[in-house]
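One chain of protein is taken out of this complex; the other chains stay put.
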Amino acid sequence: MRKRDLLTPIGITLGFIMIMLAIISNSGTEGVASFADIPAIFIVIGGLIASMLITFKMEQIKLTGTILKEAFHKNDMQLAGLINLFIRLSERARREGILALENELENVEEPFIKKGILLAVDGIEPEVITDILNAEITAMEDRHYKGRLLIEKAAEYAPAWGMIGTLIGLVLMLNTLSDPSTLGPSMAVALLTTLYGTVLANLVFTPMAAKLEAKTEEEVFTKQIIIEGIIGVQSGQNPRILEEKLSAFLPKDYKGKNEAEDAAGYVGESVNEA
Amino acid sequence: MRKRDLLTPIGITLGFIMIMLAIISNSGTEGVASFADIPAIFIVIGGLIASMLITFKMEQIKLTGTILKEAFHKNDMQLAGLINLFIRLSERARREGILALENELENVEEPFIKKGILLAVDGIEPEVITDILNAEITAMEDRHYKGRLLIEKAAEYAPAWGMIGTLIGLVLMLNTLSDPSTLGPSMAVALLTTLYGTVLANLVFTPMAAKLEAKTEEEVFTKQIIIEGIIGVQSGQNPRILEEKLSAFLPKDYKGKNEAEDAAGYVGESVNEA
Amino acid sequence: MRKRDLLTPIGITLGFIMIMLAIISNSGTEGVASFADIPAIFIVIGGLIASMLITFKMEQIKLTGTILKEAFHKNDMQLAGLINLFIRLSERARREGILALENELENVEEPFIKKGILLAVDGIEPEVITDILNAEITAMEDRHYKGRLLIEKAAEYAPAWGMIGTLIGLVLMLNTLSDPSTLGPSMAVALLTTLYGTVLANLVFTPMAAKLEAKTEEEVFTKQIIIEGIIGVQSGQNPRILEEKLSAFLPKDYKGKNEAEDAAGYVGESVNEA
Amino acid sequence: MRKRDLLTPIGITLGFIMIMLAIISNSGTEGVASFADIPAIFIVIGGLIASMLITFKMEQIKLTGTILKEAFHKNDMQLAGLINLFIRLSERARREGILALENELENVEEPFIKKGILLAVDGIEPEVITDILNAEITAMEDRHYKGRLLIEKAAEYAPAWGMIGTLIGLVLMLNTLSDPSTLGPSMAVALLTTLYGTVLANLVFTPMAAKLEAKTEEEVFTKQIIIEGIIGVQSGQNPRILEEKLSAFLPKDYKGKNEAEDAAGYVGESVNEA
Partner (left out) sequence: MRKRDLLTPIGITLGFIMIMLAIISNSGTEGVASFADIPAIFIVIGGLIASMLITFKMEQIKLTGTILKEAFHKNDMQLAGLINLFIRLSERARREGILALENELENVEEPFIKKGILLAVDGIEPEVITDILNAEITAMEDRHYKGRLLIEKAAEYAPAWGMIGTLIGLVLMLNTLSDPSTLGPSMAVALLTTLYGTVLANLVFTPMAAKLEAKTEEEVFTKQIIIEGIIGVQSGQNPRILEEKLSAFLPKDYKGKNEAEDAAGYVGESVNEA
């Protein structure tokens, strides 16, 4: 299930609140105005776009919106529900035969699972199914990588254009050094582009690219569980064993405990089975 | 088909417009003149060329023009047309035999496809054809890498020579500190080389090298589809299956949809085939 | 056995003492106060948290406490005790049969060893046991990597937010340059955020991430010895040979000597065996 | 054939001319003198040597001269001549037997080819010949890598010592701030070491190391053609086929054309052969 990922807007808002607080605590609310400078915004954002146009093809640039939106959403990875689905499929396949799974298709939303079940129902061999589905995962990784690259390159160009803006400002300031009273404010404006570039890179682009990367890894992980499940169902594996096998994938916390299994329980089961 | 890639000149132009705007919004049009300094241009471009001469061999340096031109062109990768071509070839080969493909050669422009068809017509074994064509892909990647290296090294040397120019300017300025009225403009000129170097690296060289890399990857990808197609045609694969197989390569957007295939359609087909 | 790792708090304390000494030796104890600036702390810590919120998912951020705690603890890797355990298990298995090891389970604390013994008692084949336990090691490495990433990203964002704070401070200071008497202290405050960010990165986050990485490697190493031991016990290996094999894993110092073995002794034994 | 590589001295000279021009255009010829400062040269070159002495062993340091000389020479890789040689060898071997190649040895200068022919004449098996000659290539790569490392480390230490010199100069200048008239020139001298270090790194060491790397790759490439040729000659391959095979190695320009082959010609040949 796809849900809004509130952490991204919360993080960005918090970052700007911190910047506001730093300004206000220092020089009151009237100081805030001096941090908004239209030409400075233009040079950083415009320059960034210019470098992006040269770096990427039009088709990729058009994806920017989709990718940014992606950073504001998350997949509610319901691994427990996924495992239950495969237990149900496994039980039905053992009871009524593998072809009966075709009737389950309408209950399945995720296209990747649908495709896997259809391949299993078609009687394709397990190795071939694994190959086909893995190829799909690789294609997805490649697609996501290309999308993420847009954000990563933006994180690289933003501070560079910030520096270009500051250099332009400094040159202009130094050329009119005769009037020392304007020196301070001129240099302040010059520094604003570096500030914009640094904030864009470290508050927006770099964290977003990292989140997108983590999300891709998670999706790869979920899809590999699905492959395990499909193969298990097709080979008529015992639903209980399938459950135990898939549960091993459930995330654990840093020290190794997860909800479905703890060492003592495992030991008990194992001994009983022996 | 080879077409002009308008994004590269648009990006570079936009970058310079942004820089102009930043200058003009700050100090009017007369400020622009102070940003053109012949000796500063000399030291950055000349120094850059000097470092390039030591880094590369004459044969490679002569390629600079070709490579820069490459960044202003794009291949209009008509994957759909490519797939249609292989479907036509596949149908004819099944109808009239593989030797009939020789008559198709005059309609084919791309040398890589020509070579592949000829190898197939010659009755070379599929593994050998794959090896030969893959070797050609590897050679192309290597050639492109060497060309791209020219741009990447330029992106590395440009800011370094910018800094060298600034250091020279600072030393000269500090030696004649006795006259404080010239201090500002001297330092402004000193900073110009750093500005030039930074703009060259971040607006021109780095984005160009990234685009060249993406284009190489795309060309490798297209050629791998061609290999799949040639092998499929030679082995007398059913044109419909060949189409489905090659369509799997068609680019999808970030979330996994492409025009030729969507999950529902796929499911329907698959069920019918079963 | 898990013990407090005193080096982490000692190191952090020592670092702050050094900073204090540097301040006091320079300007007496009243100088210390000028280094605590609430808004500066806010911008660095708050900005850091903001970037972290965008980078990570809530589940991962919740682990921060666990991971920080982990950096203050160490596993007392008693390899010698471990080897003795496997010698005892090996002797009992040869005397009373592999099933007798079930009675040893209550004396074993470490879940990883328990799991291994149970698999051996269940009569699972050695290759399968190795696969299962190695999969567990890989999962642990992945889990630890994700935890360490939190600290590594913090080490990356802290100096960036320090720089953002300094830029904000500089802009504010330059805007009010008219009163030169406040220039020094304003700039001092501006530099504080860079100082905070640098100290956080180099005294806290980077060393902690390095320690966590070393601990993970150590745990992987211990678990690989355990796998060797379990397989040795199951295959009914001679306890003396098992001891010698496991002893080879004992850590040596930089020049290659360890307590359990020295070249001369080895030579003697070997000759006698021959 | 080994020839002087004029690009290296031309590049270095051009770099220094650019620096001169920048100085002279700014402050006339008398400004040049202020850029030569004996102590500044001492600290950068001396410090660089000091760091090199600790990094490398005496045997390696002694190679510095050889390696620098290498950067001023090039191998005139006459691939066309090489291919002709193997065609001649191939024809003779087919006519008079492989042992007749011993008489060709005196016409061959390159020891690598000599060794290969001798191994072929000795009747060593092709796989063994390939292994022996490849081992020689690997050993050469390793040797060149170690030599190049000298230059790469120098490129790393030079700017570091430039910065050390500048820091020393700044400390001295700041300690004698009482006389403001000397401030400018003192700081100018302080900056000179950074200038020296940066020029050494970006005009001399980094480009040289890149050229040495490219030359090694080229030599590896030539030697791999030689291996192909030797194996082809020994296995009594048809000289025409051998020529075509080796020609495939000939360098092409960025877009894939080479002199010995173009797509149309290839197509013609292929069709005729079919």
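All chains are identified by letter, namely A, B, C and D, in their written order; residue positions are counted from 1 within each chain.
The criterion applied here is as follows: a residue touches a chain if its C-beta (ideal position, glycine included) is under 8 Å from a C-beta of that chain, and two chains touch if they have at least 3 such contacts.
Every value quoted in this text rests on a predicted model; they were computed, and no experiment measured them.
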{"item": "Partner chains on view for the chain not depicted", "value": "C, D"}
{"item": "Residue in contact with the excluded chain [from D:Val121, D:Ala155, D:Val199 or D:Ile225]", "value": "D:Val121"}
{"item": "Contact partner of the left-out chain, one of D:Asp5, D:Glu70 or D:Glu243", "value": "D:Glu70"}
{"item": "Chain not shown, touching residues in chain C", "value": "5, 7-8, 10-12, 14-15, 17-19, 21-23, 25-27, 31, 34-35, 71, 74, 181, 183-185, 187-188, 191-192, 194-195, 198-199, 201-204, 206-208, 210-211, 214, 248, 251-256, 263, 266-267, 270-271, 273-274"}
{"item": "Residue ranges of chain D at the interface with the undisplayed chain", "value": "38-40, 42-43, 46-47, 49-59, 63, 66-67, 70, 102, 105, 111, 114-115, 118-119, 121-123, 135, 139-140, 143-144, 147, 153, 156-157, 160-161, 163-165, 167-178, 189"}
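Here, only the chains that are shown with their structure count from here on.
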{"item": "Each chain counted as touching chain A and chain D at once", "value": "B"}
{"item": "Degree value of the rotation bringing chain B onto chain C, based on Cα positions, nearest 5", "value": "145"}
{"item": "Euclidean distance of C-alpha centroids - chain A vs chain C, Å", "value": "27"}
{"item": "Rounded Å distance between chain C and chain D, as computed from the means of their C-alpha atoms", "value": "43"}
{"item": "Chain contact graph, described as a line, ring, star, complete graph or other shape", "value": "line"}
{"item": "Which pairs of chains touch, using the document's own definition", "value": "A-B, A-C, B-D"}
